[in-house]
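Here the complex is missing one protein chain, while the rest keep their positions.
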Amino acid sequence: MTFVLTEEQNMLKEAARDFTAEQLSLKYFREKRNAGANGKDPESWNSMAEMGWAGVLIPEEFGGSEFGYVGLGQVLEAQGRTLAPTPLLQTALIGVSAIVLGGSDEQKATLLPKIAEGKITTALAVDETAHHTPANTSLKAVATGGAFTLEGKKTFVANGHFADLFILVARTSGEPGDTNGLTLFMIPRETDGLTVTELNTLDYHGAANLTLDGVVVPNADVLGPVDGGWAILEPVLDRACIGLAAEMLGSSEAAFEMTHEYLQTRKQFGQLIGSFQSLQHRAAIMFSEMEQTRSCIAAALNALDQGSDDISELASLAKARASKLVHLVSNETIQMHGGIGMTDEHDSGFYIKRARVQEALYGGEGYHRERYADLLGF
Amino acid sequence: MTFVLTEEQNMLKEAARDFTAEQLSLKYFREKRNAGANGKDPESWNSMAEMGWAGVLIPEEFGGSEFGYVGLGQVLEAQGRTLAPTPLLQTALIGVSAIVLGGSDEQKATLLPKIAEGKITTALAVDETAHHTPANTSLKAVATGGAFTLEGKKTFVANGHFADLFILVARTSGEPGDTNGLTLFMIPRETDGLTVTELNTLDYHGAANLTLDGVVVPNADVLGPVDGGWAILEPVLDRACIGLAAEMLGSSEAAFEMTHEYLQTRKQFGQLIGSFQSLQHRAAIMFSEMEQTRSCIAAALNALDQGSDDISELASLAKARASKLVHLVSNETIQMHGGIGMTDEHDSGFYIKRARVQEALYGGEGYHRERYADLLGF
Amino acid sequence: MADGMDPALDAFRAETRAWLEENCPPSMRTPQTEDEVVWGGRREKFKNPESKLWLERMASKGWTAPTWPKEYGGGGLSKDENLILQQELKRIEARHALNSFGLWMLGPVLLEYATHEQKLKFIPDIVNGKIRWCQGYSEPGAGSDLAGLQTKCEDKGDHWLINGQKVWTSYADEADWIFCLVRTDTSVKHEGISFVLFDMESEGVEARPIKLISGSSPFCETFFNDVKVPKDQLVGRLNGGWEIAKRLLQYERSNISATGFGSARSGSPELPEIAKHYVGTTADGKLADADMRSRLADVMMADKAFKLTIARSAEQAKAGEEVGHTASIIKYAAAKLNQAKTEFTVEAMGAQGLGWEGEGYSEHELMAPKAMLRAKANSIEGGTSEINLNVVAKRVLGLKDHKG
Partner (left out) sequence: MADGMDPALDAFRAETRAWLEENCPPSMRTPQTEDEVVWGGRREKFKNPESKLWLERMASKGWTAPTWPKEYGGGGLSKDENLILQQELKRIEARHALNSFGLWMLGPVLLEYATHEQKLKFIPDIVNGKIRWCQGYSEPGAGSDLAGLQTKCEDKGDHWLINGQKVWTSYADEADWIFCLVRTDTSVKHEGISFVLFDMESEGVEARPIKLISGSSPFCETFFNDVKVPKDQLVGRLNGGWEIAKRLLQYERSNISATGFGSARSGSPELPEIAKHYVGTTADGKLADADMRSRLADVMMADKAFKLTIARSAEQAKAGEEVGHTASIIKYAAAKLNQAKTEFTVEAMGAQGLGWEGEGYSEHELMAPKAMLRAKANSIEGGTSEINLNVVAKRVLGLKDHKG
């Protein structure tokens, strides 16, 4: 079954929705925002790890539940509903995928149990310019006998402002633009020569820029083959796109529901605004887009669990459509709420701010449209 | 004044509207279509020439009125309203421009008076593949002492199925893609080695494919400098785009008016369909697009009369916006008319069929979007 | 239903397979061609004689309507048996023995609303393809507002007398009988409509084919001038036709939804191939026109998203989940998608996509603009996109009309 959840997956979905609604509500998000948390919330992550969600993709032998991507997608969708800034995507999906796909037995045995317990969070450091173009990596890593020395910068590392461990892409050979010659390194936060600049982002989730000035990484912390990092990075980015798309679907759903509610309560000219045909049609069109995007994301999550050979196509499809959806819905949410939606005290603003970050991260609609064309060979 | 017509221009506009409404009505177009005319209608062209419209751009010394592009634009807009297939654009605008811009005194003296009198119609033969890319011209012209010999094909030559004289772009040096090395030739219809294949086009206007098999053109019939034809061709194509855009504006206007009328008469569910808000908004959006496109076309026509230095930008702007407009309006015309708009007996179909040809000719919205970016330097 | 779960079903599968092996003629296992499609009826010519044989054999078992009661000529199969039959037919790639509005639309409502006598009279000839039916719904003044129909049906004691006009009657010029909505009470709207059946050879019936902007079409204008109809040919309750009409529209829409528009047109080259052919490619194999490439990717993604949505809806329905929400947007999305695809094809073909007939164009090229034009009706026929969006807004999203 591709599109129908199993009983266990449904239970996880319910649990995640209950948890985020209660413990990671928009009200809670607002309080944290007002307190200047900038997306840092270790307590909530501890609770999520206790629920087992840090280990949804981790093999049982390393302390996880090995429950799969469809399951994790349900949790990501739930946290997307309330815009909760958690390390779930970066750690439980991206970090774990990278280690499972590229890690040695020893690396797995050392790291995965700690991740499952919620003791370590990770962050993927890939982009170096304002736009996502992973093959353009130019940050240099030079082999110096038993170790590599890294020099350069990384920008907009999601979760980078609090992650314990960076999974960082560097160039060990070749030129920017080559997919050959990339290598993944694991670098603890407290490493000499690594400077982490915390960013206060639009969406109040935060992020970081990294500067590496003579950072020495022992060979033991190389993840996967030297020069062959693309073979891990690309599937990891596909997973990142699909997971993020699931989160975006949740955000779109919740913003749509809030708007739908408003259409049914707000009156103008003595009529519910939801009785005006032009708003009815626009709401129906949003609904149509949402239903179709949901199909793409479900198919992509399922393809990951099945190990299908069209994962990359589905990843770009899911991310492109989710970007389009969340853009449309976040704009319509404000327009249909009118003035109140423009005020900081209303939640509309949170959705549009988060939407623009979600859209850009790992490539927006335009990037994935181009990639889809590449993948389909035209 | 850029946007306000002079009294004389207004009189020409009125005259053209009256003429097309009476003598080139849609009813007349349908009769001709049913009779298989495929756009050929020499009688109407005689009448138009008698009105002086063949010579609107022709200098007075050669028998024209030298009334300018804004004036000609009014006539083109008027004939666009009733979709009239006439040689006006090809002859009075394109042919005359080419001869005025590139012709020798002798060529002007020979040809322009005949054109002004309606005795000669012309057709520009430029494209060789399915898409408009003039620099890609590959049809070869080889100098053979006192003459050139031409070999190759031209596709979709508008008016080519009845024109008396072809203005044809050929390559005298360089490679397809080069703007250098192009030369314009004037070739009478009855020339040895020239085969004209009449095309029955979607819009019932007709066109032709040309095959040149050892066609010999004397040096006297080269238009402008050998190898330097681009300097004439490019401004001629800009004029073609602007004139065609004026025609498209007329078509959009008339289709919009027909739809507007239907919105105010057709009832469903006991209500005029024009009272449904979603149709009201869509009608208002069409109107907004039309008003803005009108500004672009007026500015472009005026720039031609002024000899401004931004003619190319305005030409691409006008053609791109007109393509977008006529596409939108022709689709909405059918959708808002519902079933009746799908029937051949209704005029909706004529507008959409002509629209698709207008869009493609001399490059559609996509082509001119790209060209606009080129011209603006990004 | 996996094999080996139920011995009776296993036996049914074995019998079915054997029967099909023996009875499905060889040419009926080749891809269907347009001109060999069998619609049945008095004027069916069976261009391929094996089509006739195949229909007779299938009809003899009631397998053109496998789940209908045997009493009325149907196959009497259970759902599970029918599933097996369909699997076996697919296994040998058998053609449909019969295409028919009778099978798809009329039959199901007759089974639900007709009297025993009416069922006996009409259903067997639907199953065996002897009578071809057409549908008399739309009228010139009543498009989206179907219930605004005016075709008058008067009670003349021993017969009904029908006067009026229908439009968009598919194949009215080829059908034998019509099922038709008529007005039996002019004082109310929905409650004044009845559902009647009559022979298209009745005196006073005339069908004129409609020419579309895309060329000839199966649609007709159909005129009724003092048509006399026997009293026992009204189905269901007098003035109770609107309920039947709505049920029938559900069957019609689910037919469209199951496939999407235009997806049946197999054998035509894929959009990227068309674009590459007419636009050319760069040295690294990309479409030469970057602007068009982006838009093609958009269309391809919309296509994929739509197909996945169809698959999701089908799978969820199978699993017994509520799919009304998803299904509600499918016709709207299908129309939009098919319009985008056919428009893109015309644009990609450039000048070669602008021909109407005659020299200078291939057959594929001449089909492209006609397909684009025909697709404009996708957002009109079977409920306009506007009506579709109204329905989504009201029934799915629960938005109310203006009050007062």
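We just call them A, B and C in the order they show up, numbering each chain from 1.
The rule we apply is simple: a contact is a pair of C-beta atoms (placed from the backbone, for glycine too) under 8 Å apart; a residue touches a chain by one contact, two chains touch by 3 or more.
None of these values were measured; they are calculated from a predicted model.
Colleague: Would you mind listing the shown chains in contact with the chain that isn't displayed?
Modeller: A, B, C
Colleague: Which candidate, A:Leu279, A:Leu304 or A:Ala322, sits in contact with the chain we can't see?
Modeller: Counting the whole complex, the residue in contact with the absent chain is A:Leu279.
Colleague: Have a look at B:Met11, B:Val142 or B:Ile285 and name the one touching the chain we're not showing.
Modeller: Reading the full complex, the residue touching the unseen chain is B:Ile285.
Colleague: For chain C, which residues touch the unseen chain?
Modeller: 290-291, 293-294, 402
Colleague: On chain A, what residues meet the omitted chain?
Modeller: Against the missing chain, chain A presents residues 127, 129-132, 155-156, 197-204, 209, 267-270, 276, 278-279, 331, 334-335, 338-345, 348-349, 352-353, 356-357, 359-360, 364, 366-367, 369-370.
Colleague: For chain B, which residues touch the unseen chain?
Modeller: For chain B, the residues touching the absent chain are 1-4, 260, 263-264, 270-272, 274-277, 280-281, 283-285, 287-288, 291-296, 298-299, 313, 317, 320-321, 366, 369-370, 372-374, 376-378.
Following the convention adopted for this analysis, only the chains that are shown with their structure count from here on.
Colleague: In angstrom, rounded to a whole number, how far apart do the mean CA points of chain A and chain B lie?
Modeller: A distance of 51 Å separates the two centres.
Colleague: By the touch rule stated above, which residues of chain A touch at least two different other chains?
Modeller: Expected reply: 276-277, 280-281.
Colleague: Could you list which residues of chain C touch at least two other chains?
Modeller: Expected reply: 386, 389.
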